[in-house]
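All protein chains of the complex are present and in place, except for one that has been dropped.
Chain nomenclature is as follows: A and B, assigned in order of appearance, with residue numbering initiated at 1 for each chain independently.
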Amino acid sequence: MNDDKLLEIKDLTVSIKQEKEMMPVVNGIDITIPDHSIIGLVGESGCGKSMTAKSINHILPSFAKITSGSMLWHEPSGQVCDLVTLKEKDIRKRCGTDVAMIFQEPMTSLNPLMCIGDQIKEVLMIHKLEKSQDRAKARVIEMLDAVEIPDPAVRYRAYPHELSGGMRQRAMIAMAMIANPKLLIADEPTTALDVTTQAQILDLIKKMCETHSMSALIITHNMGIVSTLCDYVYVMYLGTIMEEALTDELFRNPMHPYTRGLLSSIPRMGDNPEFLETLPGNIPVNKEKFRGCRFCLRCSDDIKKCFFEEAPLHKVSDDHYVRCHVAAGKED
Amino acid sequence: MSGFIRRCAGVILVLLGVMILIFVVLRIIPGNPAAVLLNEHVNKETIERLTASMNLDKPLPEQFFLYLSGALKGDLGQSYYMKQPVTALVLQAFPYTVKLTVFAAAFAWIFGIGVGVISAIHHDRLPDYLFRGVSLLGISVPVFMIALFLQYLFYFKFSLLPLVYDGSIVSMILPAIALGWNSAGSVARLTRSSLMEQFNEPYLDTAMAKGLTSRQAILSHGLKNAMVPVITMLALQLSSMLSGAVITESVFGIAGLGKLALSAVETRDMPLLQGTVLFSAFIISIGNIISDFINTCMDPRLRV
Partner (left out) sequence: MAKAFLKNKVALISLSIIIIVTLMAVFAPFLTPYDVDRQDLLARLNAPGAGHLLGTDELGRDVFTRMLYGTRVSLLIATIPTALAVFIGMVLGIVSAYYGKAADLIIMWLADVTLAFPGMLLAMAIMYTFGGSFVSVLISIIIMEWGSIARIVRSVTMSIIENEYIQAARTMGVKKISIIIRHILPNLVPTLIVLFTLNVPASILSESALSFLGIGIQPPNVSLGLMVNQSKALLFQMPWLALTPSLMIMILVLSFNYLGDSLRDILDPKTKY
């Protein structure tokens, strides 16, 4: 892992408007993305991980808003810029060129009425990276080839509905990569794909990060993806980071009961389980102002303290932090 | 392509139904139109001669067959009152209606889409409330009220524009606005709702993640998608415009299809009325095919 920081998210709070009240869905999280590394953000659906991703390039839905925090972008020149405070015009200049994004559903995330080549070319045209249409087209075809789409010159003219899910996601990756961004945000990039395609797409993302010396923030609910792809992992539950560690460390020594739950729900070859391990209970719907640990209602080893006081982020080692009274107690 | 052929077959079936329906409606009451047409004290032979010349002495199925085979050859019969072939009269009137409808549609679409887009972008804020009110007013005002109001204001009060159509482009302005007003309202309403539906589509997020501002994304990606249902409405719009043209043409004295049909009703000229109604249904069917065609060009998913 690299020590040069690319993006530092500090105390980020995102709130959504619900019946005239602003309700936080992301509660003051800190995430650091270093240069040339792949960071994972894991959690169940609805935990706020997509909101975190969308807040980076300001594409939050209209009912959601960043209510506090900063996102410090470290330029190679050493300058630091807070993305939160940028006006729309300025953040759009960075979208595609500094920060690119790929989405979960490659069908709906592509404009159905435009052929994929033109949609990718648009990135070059918006940012005036290429003046001649022909040269831009040639670059797009080159990129389509790089993401391993067969027959790139022909596929340039294909419409999204004419491609398979995997091909569409490759086209999305081509669109994200065409302007050589420094950070790729991938929001559940393989959830909508079948298993064999998933592996190919993950390989492709990894390869792209290496060849373009790019960082990535991978948002997923799948611990398997984390283990194959990520260097460092943040585990998020109900808008709060519960545990963070180097991937190996987290898999070897998961400390938070939620992380352990997530890990034990991965079915393994060789086991012949009667039941698939699951986390008991569901994500609480009513997220009223609750002072205790967010996980206590589903936690197996609950102690009284958990109901009244949220645990601070406890440092286990330089590369491992956990937010749990019990785990912190055992350490001491 | 097979879809297109099936569509055309459907249109032909519908046109056949159209011919049957109009034939039946105009003949459901027994009685000899020839006798109505001529004065009652004309001698019997004259009536019989006219009856025979109009095939009215033949049984109804044979009359229908003669009328159908005539129509296929472009012969819609002879006008009772004007003593001219109906086809010639219809083709004479048609260019006026085309001119009126094209101007009205241009007004309706430019105005309607503009208002709809502004309304959608500023949804649930002041401009939206204002424009929604305007477009609802647009679809709620009777065509004749707009027509008379425009005449009063621009001819009588300000003497800016001619009272009736005199062949000049200037004199087409008021009729076009009067006729386009209703359609502008419905186009605006549909554009607004259709565009607002696009707001939740993930491809807009993609466009913004590429570097387009939200407004650029909506106008360059969202609007094209939003136009698909609006274009589907094209044929419906054409139909309501041809309906409205009857009123507009009568108020502004334009010798188009609507006025022809109206005078056919007033002079009890059955072949002329039959021909005009049939022709306008034919126009609407063509409008249907055109709107299908435009949609297929715009939306690759429809090309199978």
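Operating definition for what follows: a residue touches a chain if its C-beta (ideal position, glycine included) is under 8 Å from a C-beta of that chain, and two chains touch if they have at least 3 such contacts.
Model, not experiment: these values are computed from the prediction.
Undergrad: Which visible chains touch the chain that is not shown?
TA: B
Undergrad: Where the complex has a chain not shown, which of B:98, B:265 or B:302 is the residue touching it?
TA: Candidates B:98, B:265 or B:302; residue touching the omitted chain: B:265.
Undergrad: One chain is left out of this view; which of B:4, B:94 or B:144 touches it in the full complex?
TA: The one listed residue touching the chain not shown is B:144.
Undergrad: Out of B:119, B:225 or B:276, which touches the unshown chain?
TA: B:276
Undergrad: Which chain B residues touch the hidden chain?
TA: Against the left-out chain, chain B lists 10, 13-15, 17-18, 20-22, 25-29, 136-137, 139-145, 148-149, 151-152, 156, 193, 239-240, 242-244, 246-247, 250-251, 258, 261-262, 264-266, 268, 270, 273-274, 276-277, 280-281, 284-285.
In this text, only the chains that are shown with their structure count from here on.
Undergrad: With centres defined as the mean C-alpha position, give me the chain A-chain B separation in Å.
TA: 53
Undergrad: Please name which positions on chain B make contact with chain A in the complex.
TA: 199-203, 205-214, 221, 224-225, 298-301
Undergrad: Any idea which chain A residues touch chain B in the complex?
TA: Going by the criterion above, the answer is residues 54, 57-59, 61-62, 88-89, 92-97, 99-101, 103, 105, 108-115, 122-123, 126-127, 159, 161-162, 172, 175-176.
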